[in-house]
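Take a look at the structure below.
Of the protein chains in this complex, all but one are displayed in their positions.
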Amino acid sequence: MKKLINQPDSFVRESLAGMAAAHSSLLKVNFEPTFVYRADAPVTGKVAIISGGGSGHEPMHAGFVGMGMLDAACPGEVFTSPTPDQMLAAAKQVDGGAGVLYIVKNYSGDVMNFEMATELARVEDIRVLNVLIDDDVAVQDSLYTQGRRGVGTTVLAEKICGAAAADGYNLPQVADLCRRVNLNGRSMGMALTSCTVPTKGSPTFSLGDREMEIGIGIHGEPGRERMSLKSVDEITEILALSIINDRRYSRTVREWDETQEEWVDVELVNSEFKSGDRVLAFVNGMGGTPLSELYIVYRKLAEICQKHGLQIMRNLIGNYITSLEMQGCSITLLKVDDEMLRLWDAPVKTASLCW
Amino acid sequence: MKKLINQPDSFVRESLAGMAAAHSSLLKVNFEPTFVYRADAPVTGKVAIISGGGSGHEPMHAGFVGMGMLDAACPGEVFTSPTPDQMLAAAKQVDGGAGVLYIVKNYSGDVMNFEMATELARVEDIRVLNVLIDDDVAVQDSLYTQGRRGVGTTVLAEKICGAAAADGYNLPQVADLCRRVNLNGRSMGMALTSCTVPTKGSPTFSLGDREMEIGIGIHGEPGRERMSLKSVDEITEILALSIINDRRYSRTVREWDETQEEWVDVELVNSEFKSGDRVLAFVNGMGGTPLSELYIVYRKLAEICQKHGLQIMRNLIGNYITSLEMQGCSITLLKVDDEMLRLWDAPVKTASLCW
Amino acid sequence: MNKSQVIQWLQNFATEIERNKEYLTELDAAIGDADHGINMERGFKKVASQLSSLADKDISTILKTVSMTLISTVGGASGPLYGTFFLRASAAVTGKEKLATEDLLKLLRLGLEGVIQRGKAQLGDKTMIDVLSPVVDNFQKSVDNNQTTLVAMQQVVIVAEQAMKDTIPMLAKKGRASYLGDRSIGHQDPGATSTYLMLKSLLAALES
Partner (left out) sequence: MNKSQVIQWLQNFATEIERNKEYLTELDAAIGDADHGINMERGFKKVASQLSSLADKDISTILKTVSMTLISTVGGASGPLYGTFFLRASAAVTGKEKLATEDLLKLLRLGLEGVIQRGKAQLGDKTMIDVLSPVVDNFQKSVDNNQTTLVAMQQVVIVAEQAMKDTIPMLAKKGRASYLGDRSIGHQDPGATSTYLMLKSLLAALES
């Protein structure tokens, strides 16, 4: 294992300490319990947006804390969900009286811990809603699995909902918007190499010199298929077509119902992409892939989108939701409307996303 | 070799095509000869800043083309200097009548090609000055080598000079400022793994599982020493102390003299860092190292700077001047004054640096 | 089962987790993300450090404290699941200084129900429920037959061990292992394994 670290155990803590030292005007880091929050939190009257999840996906989420995006991020150990006390403490810190939206990626650990945090927040009379992101089309079946994983759309949802909250949307409005972003976003990733979890010290999986994994998860979860290495144009085509041709996807998710004050099961269905749709195209690096290669992916993706009548209105290219030092990439296409575009363009000032 | 590419030969071209497709409002890409330039160039009355060098260091330089930074970038083949015709064509495209500053990293190929470009531009009556960046303290001796290589300070000089040009500085003023930035900046890098040049197809050098190279160049040039892998705190200390303790460095460089209309040799001397200095601290990733690790480096660097009485006024942390997919990092410390700070803080809108 | 046996149970469980940290992590490496042992150890190290200060509290308070500690230190899937198990277990024995066999049955049953509610997994999904569920059924039978707590727990551990092994041929439908599809078959579930260790630790406390 070759990493710039001291002890595997101190990895997350020291990385956050570095963030705190680097970005003191933007954010603060609380330890025990661990969460990162806007330096100027709480913003009175604004819905607070909180996200979180295992560490190892940097800059997501802590790099997105700041004006116009997240109010707080709760980092867990590497690839391990954070705990409800972190989420509760973050909510208390940043709630400006307009309530808190938890944006949760659909992994069993994250879902359960955020559910407990929601229940705890309710006990403390903090208004909370939770929205799941489950956009990874590599998981085709939701009957026999936890359902689709939350990947690239998370970043886009955090930006768009952060802008909406800054714009004065109330809690149900931000939650509705977040759900809409999720239902219009689809992603798929691939890996050329494995990541190595510091505490484990050896690669999560092993790929031959001429092999790649298509449909990889951001924790190195197995994908759809292991295949022989292909050209970037072919890889881009596989990812993009899996996304564009993905059919209606239906699943039942558990959301907090404010009026009934309890969990309710909600059926959600993605619509399909069709010619004429306007999209935001997001080419994401897995952490170890250089930016130059991501632009080659984008070049082909733009060509494919055009061929399928998808009009790319905005794009994002870079390492935003990563898997430690894994080489590889993911593509996310988000069908956008005027409202999403306006919110996407709204100013954002965070450590890793800024315009 | 595992990369997201099609043919090694088309790597640079396709990556630039991706940039052009992604950032059409920001920049344009010209092929034959190849250069990237601001979409709104030339900006009348503004000094134009042009940089360039071999590809493989993305986002440098093309990712820094835009408002408040570079007017044009000339990308060569991977790790190969671009050619004078590219630089001349770029100068013609972006000269707004106030002249052009070529910011040149001190590699024999870059230096000679930019010198020829300067001569060609003079023939075409374009006003040009050239400033060399040679900040890599890993090269201790300038008597028996080409001298110090241009590394991290290049990014800082491009930002600061870009802001100065936008602020109305004239050509000699921008050149003076650039020289001052160079004389106040020092860098050193290290590698955990080698990069692989696409056309070569195999790693440039090989490191054992428990080895690292201290003082690496951004083209994989050998450094000061190959040593056994150390903790990130120890690595940061080696790099930071090499920079902080570096003595007066004197060398002769060739600059274009506008009044004599010919090349003159100029002796330049770096001053030393001393307690009380204010600095900009730049922790740079080599391309394959995740952001989380760079923050751990920064954490230690901040501690070391404090111990040595260096006050960190600003910081930059991320993958900005890379070496393809190499894992590793470099540190740059730039001694700043009020003018540099003001220019650093000035707005910048490029694909990869934006505030 | 008295209070000091409850403390002993938790102490034993912490020891078992520490001893089996690598083993549980290896099981998780095969079908999950290689952290179950690490997660559980992080939680139970903290629990173990609190036990001495809990000795004079009532059983419900002890279990609630364990629950809170697990919830706030374990993370992942097992944190909320074990946290919920002990939270419900605590609620099942409010005010008790001593547990009759029926009380222990109630503790296990409500714990199991909590895990099911929290994780929405079903029997056969290859999770800790595949151990807890047959264990509660078997304990009920023992209560119906007026067995002692000790005898009931001795049978429970036999059932639990078998149930743990029975997860091997199962296809995972919950948690990370479910992404493996068919490839999850042939591996023992890590959560089921730690649950077996929990029950074994309980028996050891009764026998000591």
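Order of writing sets the chain letters: A, B and C. Residues in each chain are counted from 1.
Here is the rule we go by: a residue touches a chain if its C-beta (ideal position, glycine included) is under 8 Å from a C-beta of that chain, and two chains touch if they have at least 3 such contacts.
No experiment lies behind these values; they were computed from the predicted model shown.
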In the full complex, displayed partners of the excluded chain: B
Selected residue (touches chain absent from view) among B:Gly63, B:Gly76 or B:Gly99: B:Gly76
Sole contact to the chain not displayed, among B:Gly18, B:Gly152, B:Gly185 or B:Gly220: B:Gly220
Residue among B:Asn6, B:Asn113 or B:Thr332 that touches the chain left out of view: B:Asn113
Interface residues of chain B (partner: the chain not displayed): 33, 54, 76-77, 79-86, 107-109, 112-113, 115-116, 139, 144-146, 149, 197, 199-200, 204, 217, 219-222, 254
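One rule holds for everything that comes next: only the chains that are shown with their structure count from here on.
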Chain-level touch network, classified as line, ring, star, complete or other: line
Most distant chain from chain C by Cα centroid: B
Multi-partner residues of chain A (each touching 2 or more other chains): none
Residues within chain C bordering two or more other chains: none
